[in-house]
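Here the complex is missing one protein chain, while the rest keep their positions.
Each chain carries a letter (A, B and C) given by its place in the written order, and its residues are counted from 1.
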Amino acid sequence: MLNQMKEETIMNNLKNFTKGFFRENPVFILLLGLCPTLGVTTSAINGLAMGLATTFVLIGSNVVIALIKGLIPDKVRIPSFIVVIASFVTIIDLVMSAYVPALYESLGLFIPLIVVNCIVLGRAEAFASKNTVFSSLIDGLGMGLGFAFALTLLGGLREILGSIAIFNWKIFEGIARLINPATDYTQPDGILVFVLAPGAFFGLAYLIVLMKKISK
Amino acid sequence: MDIILNTLITLSALGVVLAVILFVVAQKFKVIEDPKIDEVEACTPGANCGGCGLPGCRGFAEACVKAETLEGLYCPAGGNEVMKEIADVLGLTAEEKEPQIAVVRCNGSHDKRRKTTTYDSALSCAVSATLFGGDTDCQYGCLGLGDCVEVCTFDAIYIDEESGLPIVDEDKCTACGACVTACPKDIIELRNKGKKSRRIYVSCVNHDKGAPAKRACDSACIACNKCVKACPFDAIVVENFCAYIDYEKCKLCRKCVEVCPTGAILELNFPPRKVKVENTETSEIEN
Amino acid sequence: MLKTFPKGGVHPKENKFSAGKPIETIELPKQVSIPIAQHIGAPAEAVVKKGDQVKVGQLIAKSGGFVSTNIHSSVSGTVLKIDNVLDTSGYKKTCIIIDVEGDEWLDSIDKSTELNTNIDISVDEIRNKVLDSGIVGLGGATFPTHVKLSVPLGKTCEYLIINAVECEPYLTADHQLMLEKADEIMVGSQLMQKAIGANKILIGIENNKPDAIKIMSEVAKKYENIEVSPLKVMYPQGGEKQLIKALINREVPSGGLPINVGCVVQNVGTAFAIYEAVQKNKPLFERVVTVTGTSLSKPCNILTRIGTSTIELIEAAGGLPEDTGKVVSGGPMMGKALSAITVPVTKGTSGVLIIPAKKSSRPKTYNCIRCGRCMNVCPMGLEPYKLKNMCVVKMHEELQAERILDCIECGSCAYTCPAGIPLLDYIRLGKANLNKILRSKKS
Partner (left out) sequence: MAINKLTVSMSPHDYGKYSVKKIMSGVVLAMIPALLVSVYYFGFDAIRVNLIAIASCVFFEWLFQKIFIKGKLTINDGSAVVTGMLLAFNVPSNLPWWIIVIGALVAIGIAKMTFGGLGNNPFNPALVGRVFLLISFPVQMTSWPKVSVLNFAMTDAQTGATPLAIVKEGLKNGESYSSIMNSMPHEYVDMLMGNIGGSLGEISAVALILGGLFMLFRKIITWHIPVSIIGTVAIFTAILYGINPETYASPVFHLLTGGLMLGAIFMATDMVTSPMTGKGMLVYGVGIGVITVLIRVWGAYPEGVSFAILIMNAVVPLINNWLKPKRFGETIKK
């Protein structure tokens, strides 16, 4: 009996963790947090960094909100959530500017903007305020990694098409270097539009179509 | 230390000011919505089929909550179960209704009804019906262009390729009545589902006299009155040269099916009749 | 520059094969079936029963209401039965079936061909005779004429417009009637003018009938206040509203009648029928029908008794060709396709058109390419592509706002659509549905 219950909780937690990737992927399925999705995904590394930053905020805010959910009156829950979220965003903002200044520079305004990312508030409202601390933690981790996954995918796609590179590694040139380290081959430019804003829309649209096809 | 102090002062000050504002706003704009509407809506199937005559499931829920009794309110898609749930939520009693199902009252498949003309316009029964009586001699029968299929939100009706007639999927049909209003020939009818979904009905709406009806379609009702005489419950009437079985009165005795000379009366979901089958077989051999 | 209506219209190939062919009469049929609903409005009520002897011109069905009219026997013989027979509408409707025996006319009918120009008849008498004789608009709409001849109180009529446009391709019945009976038409028109109190008669004829224009203008000189105007060839100029716009440049308001702009429009055939009814006491039991088609060996204009089976007309015109794919009652633009060739001729049958099999199917359909041709040819200034889409998704309120009820169903949109979309099919359906909804709202 006890074993079964334990198994059930584990299964539940596993489900909470994995749903963020495909079944309830915040970007591709729920279409949440599109502002950073479209704004920062010019390369895979930017997407990943943004995704991880959001994951940190999500986990933090989910845990704290789940902890204090009994204390917050229902009527003023949104201001309270926002304060919690804003604190974590401020933390990650300070941390990033201290340790990865280059990345921080390229992500720019989008880090403070995590405060108004609908995923964070959405999870707080829809999940953390109703569930236990541990499952909120799992949910935040799953959702955050799902978000990071989506952003990395989109960033990678745009990077490959836009500058024929992945994680700043130029593909053609890199392969040529691998074969002959002394080569002076320079690879051609990619499809420029994918680095620009319209490319984000194209890329996201077709990734959503693809995800719909796959998850069917 | 400065940071902590600053944070504390700023946030507390903001908190106090905003709390006052929130208090005022909350007092000013108080909205009380009956939470029961949500509960009732959760009970409904959520198909928004409009079968209840109200705008969608939310509209139905609102009407249910507003109403004093559940009389006249019925969700055909959800049936008695849903109505019972709603009644429990509201603390009322729901009226029990016999479950119903859509029935296609035309048996004029391609091999029974010969085509006399070729139809060549927009593929819609409604368009075809404004143009002429149909591409067969029977001007009452099914046109087979699938307006009923199009309106069905439950995928419960489809056109059979072979016979060209619509077929109702018993498991999916919720008797919402969309196909009934869509059919320009008024062929589809909602009838009681019957015990073990056994039904008997006249599968013909031809109002021509016997001879032309028979000429147009092999399985037409020719108004011979045999079924009327055979029926022990007075459930069958012949009006305008077409028989109709009242499903309220019909006791499913199947006597009318046996006497019908054209096979216009259909029985559904009955166990096979052993004795009868043997009889017809022998007679066929004799012939 | 010849006059025409300013907006829209198409010019299909005219194909007037039977032009100039004199009006023939054919052998009497063995049996006629006369539908009791040959007009717009309430069907007439049969006053004969099985076994009754009837004469030509005898009343066999009485008007069933104000907007309704009498029906007369077109032959003499015995009433065989009253039964449901397939008619032009594609449905079985009540018909009086009469076995023909001889050709005995009522005594009151003046069979002479002498022209009677005496129009010194009281207005009431004219109206009564029109009503008694069962005259309807012979242009195809079959609206009871006596209703149109009673001008509503408070309205005045300046012009009587005689519609001799015959804008439908193939048809020549009115054309031939004008060539042969110009004087009678003039007298008939004057009778109508008197009944409605119009100041002037305008006769609009399309310019592809120069001989008719010539004859009619010459004859018109003999009478007062009649003017013949040649018009540019453009379909659908025969539509009331288009004709009024073309002749006197007035626009009938949306949802209104010609009388709102001081006009009454009547067909030439109707004018001739009124002449015969009033001056010769002859009820409407026969009419000129054009039997034509590209594959027909002998296209012709036939004076036909009402109730004759279509097949007999086709036989008289050289028989049904082997490759017939479609038989149309009326012209190619607005006629109704028949579902059987046994359908009886009614008062509204202006022509029988035989279309060969290879031309009888609809053109291939593509996606709508938004070329806007349907919009540019619509004589009523509607947007057929939009109406069609709205009809498909049943947006009836929006359809009313888009003024679908103004559609005259001329078919110009479907004719011109390069994507072969059945625009008119759906528009008709939408119109019917909207009318149904409006009626149920009213009641």
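To be clear about the criterion, a contact is a pair of C-beta atoms (placed from the backbone, for glycine too) under 8 Å apart; a residue touches a chain by one contact, two chains touch by 3 or more.
Not measured: the values here are computed from a predicted model.
Q: Missing chain touches which shown chains?
A: Taking every chain of the complex into account, the missing one touches A, B, C.
Q: Quick one: which of C:L191, C:L382, C:L399 or C:L434 touches the chain that's been left out?
A: Reading the full complex, the residue touching the unseen chain is C:L382.
Q: Consider the whole complex, including the chain that is not shown, and state which of C:K30, C:K49, C:R362 or C:K436 touches that chain.
A: Result: among the candidates, C:R362 touches the missing chain.
Q: For chain B, which residues lie in contact with the unshown chain of the complex?
A: Here the touching residues of chain B are 115-122, 127, 131-132, 135.
Q: List the chain A residues touching the unshown chain?
A: Where chain A meets the chain not shown: residues 189-194, 196, 198, 202.
Q: In terms of residues, what is the contact footprint of the unshown chain on chain C?
A: Contacting residues on chain C, toward the hidden partner: 7, 10, 12-13, 90, 169, 241, 245, 250-256, 260-261, 311, 320, 322-328, 330, 332-341, 353, 355, 357, 360-364, 366-373, 375-376, 378-383, 403, 406, 409, 411, 414-420, 422, 424-425, 428.
The working rule: only the chains that are shown with their structure count from here on.
Q: Quick one: most central chain, C-alpha centroids?
A: B
Q: So what's the Cα centroid distance for chain A and chain B, whole Å?
A: Whole-Å distance between the two chain centres: 47.
Q: What parts of chain B, by residue number, touch at least two of the other chains?
A: None at all.
Q: Mind pulling the chain A residues that touch 2 or more other chains?
A: none
Q: Please name which positions on chain C make contact with chain B in the complex.
A: Against chain B, the touching part of chain C is residues 84, 86, 89-92, 336-337, 339-340, 360-362, 422, 425-426, 428-429, 432-433.
Q: For chain A, which residues are in contact with chain B within the complex?
A: 75-76, 79, 83
Q: How about chain B: which of its residues touch chain C in the complex?
A: 116-117, 120-122, 124, 126-127, 130-133, 135, 139, 208, 212
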